[in-house]
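A single protein chain has been omitted; all remaining protein chains appear in their positions.
Up next, subunit A:
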Amino acid sequence: MTVTASGLLPRTVYDVAIVGAGVVGCAIARRLARHADLRIALIEAQDDVGQGTSKANTAILHTGFDAIPGSLEARLVREGARQLALYAAESGIPVEPVGALLVAWDEAQLAVLPSLAEKAERNAYPDARELGTTELYAREPHLGPGALGALHIPGESIICPWTTTLAYATQAVRHGVDLHLNSRVEKASREDGVHRLGTTRGPLRARRLVNAAGLHADTLDRQLGHDDFTVTPRRGQLLVFDKFARALVRHILLPVPTALGKGVLVAPTVYGNVLLGPTAEDLHDKHDTGSTADALAGLREQGRRILPELLDEEVTAVYAGLRAATEHEDYRIVAHPEQATVTVGGIRSTGLTASLAIADHVTALLADTGLELTPPRDLTPIHMPNLGEAFPRPCQRPELIAEDPEYGTLVCHCERVSRGEIRDALTSTIPPHTVDGLRRRTRARSGRCQGFHCGAAVRALFEGVRG
């Protein structure tokens, strides 16, 4: 098992190099790992997998009911959702099938609901159903006054985006994929049928290249000589509310899209929090994941209408993600057989859901570029540590504590993270390189106190293992 974070990259000529270890790149790596004879490198600029857009989204496993019928995105979201639901169940990735309600707050929004239901049908999603106010308020008693009706999409779920990405990457690495972190690809050229990637950790060679660089996919694509699309980062800021807010909402409350704009959603998370957001701001800077006072005030204003009591709860985090929006409506997944590359671009706002289907699609395209694929093997299943509240956490499992008391010793009290879980994460296949990476793997210090009680103790455990 190979995970590297420093030193020169190996001199091996890989069969396939995948640039970008977001949820998409990791899914592709995992999918290709089913072909035992392939030498695969997964190359990531940052110090961890899933550090780009994949860590900062709204964590919804979409049905694809509102996709553009007939688009590639519509198909891959639909297929991906089904695959990921199965994979999550097999791998212990927390998913809660809470369903979504598109709540109409004015006549214009109410008038749109039938056409959305009809669009859902065209996307092969037949279960959308309109609800009157009585049923709406029975389902969501804490909803603010003035809602006129809703469209119920029972198939929408919430998922842990972080565990998903890490599960793909871990399984890929355990099946022979080399993961190289801290390796930003800065140059790309091709000689004698071999790609030469100039990275911050020296050169890397591969016969085939998959560009899954997310926000930077257009830059890499241009280096390969294409001018297919331009990524305009569209920032989405979000507020996370404390676990006490979870009791206020049962479904994902989606806005009804109208000509006037998209509105914001209120959604539970699998960790037992509630999200409010995201904004949609077109930017130029692909690193501008900061939050702004105006946006936060605007979100709170909109949240107050949707779920008034939400605003009384403590905010435990504020974050922003950048959608890789392009000038095209659809995904931009393009094979260049002559160059032996596949570019996976414009995976804007559904990439988590579609990831497994994108991986299948990209694998088929790679085959079209001439990559020889032996019959795929079944991968050994993986069991991820559970971060979800709907499933027993280690401190709630007497049998586990009896075996190993470390699971009964809590370090992070807000999120009830035990010393055993922190130890496991620090010694896992893809261990964290920062305290923040440890946080994403365990939730240690992501609760309401943000480290007031546990921050120093968590850091001590991190530094103790890493020396």
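Please note the rule applied: a contact is a pair of C-beta atoms (placed from the backbone, for glycine too) under 8 Å apart; a residue touches a chain by one contact, two chains touch by 3 or more; residues count from 1.
Methods note: contacts and distances are computed from a predicted model.
Undergrad: Identify the UniProt protein name of the omitted chain, choosing among "Acetolactate synthase", "Urease accessory protein", "Thioredoxin reductase" or "PqqA peptide cyclase".
TA: "Thioredoxin reductase"
Undergrad: Which is it among A:318, A:373 or A:390 that touches the chain not included here?
TA: Spelled out, the listed residue whose C-beta touches the missing chain is A:318.
Undergrad: Specify the residue from the set A:7, A:114 or A:398 that touches the hidden chain.
TA: Counting the whole complex, the residue in contact with the absent chain is A:398.
Undergrad: Please output the residues of subunit A touching the missing chain, sorted low to high.
TA: Residue positions of subunit A that touch the missing chain: 240, 244, 287, 289-293, 295-296, 314-319, 395-396, 398, 401-402, 405-406, 408-410, 413, 416, 434-436, 448-453, 455-457, 459-460, 463.
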